[in-house]
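Scroll down for the structure; my scribbles are underneath it.
Let's turn to chain A:
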Amino acid sequence: MDLGPHAAFIWISYAAVAVVVTGLIGWLLLDGRKQAAALEALEKRGIRRRSSASAE
Partner candidate 1 sequence: MQTLTQQLANPTRFMDLSARVLPWVAGIAAALIVYGLYLSFFDSPADYQQGETVRIMYIHVPCAWLSMMVYGLIAVSSFGLLVFRHPLADVSAKAAAPIGAAFTFLALLTGSLWGKPMWGTYWVWDARLTSVLILFFLYLGLIALRAAFEDESAGAKLTAVLALVGVTILPIIKFSVNWWNTLHQPSTDFTATVDPSMRWPLLVMALGFTLLFFAMHLKAMRNEVLRRRVKAMRTQAVAGRDRLATQPAE
Partner candidate 2 sequence: MNSFWALVRRDLRLAVREGGAIGTALGFFLIVVSLMPLGLGPDLNLLARIAAGILWIALLLAALLSLNRIFEADYEDGTLDVLATGHLPLELVATAKSLAHWLTTGIPLALLAPVLGILLNLDLASYPILVGTTFVGTPAVSFLGAIGAALTVKARRGGLLLALVVLPLYVPTLIFGISAVSAAAGPAGMGAAFLILAAISLAAVVLGPIAAAAALRIQLQ
C-alpha cells in the first residue's frame, strides 16, 4: 500500500496509538491480577470481608 510522501507520519501516529492503548490494557490486566492475588492471599489467611462474614 502506497501512503504517499508522508507515510512515516501516518505510521508513527497509528503506532503511537497502538503502543499507548496496549500499554493501558496491559497495565489494567496486570493491576487486576495483582489485586485479585492480594485478595486471594488475604482470604487464604482466613480474613473475611465483613459483608461475606455476616452472610454466612
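Picked so that all candidates are chains of the complex that A comes from, given by their letters.
Just a few scattered comments:
We take it that a residue touches a chain if its C-beta (ideal position, glycine included) is under 8 Å from a C-beta of that chain, and two chains touch if they have at least 3 such contacts; residues count from 1.
Everything quoted here is computed from the prediction, not taken from an experiment.
Screening 1 or 2 for touch with chain A: in this complex the touching candidate is 1. Those residues of chain A that touch candidate 1 in the shared complex are 1-7, 9-10, 12-14, 16-17, 20-21, 24-25, 28-29, 31-32, 35-36, 38-39, 42, 45, 47-51.
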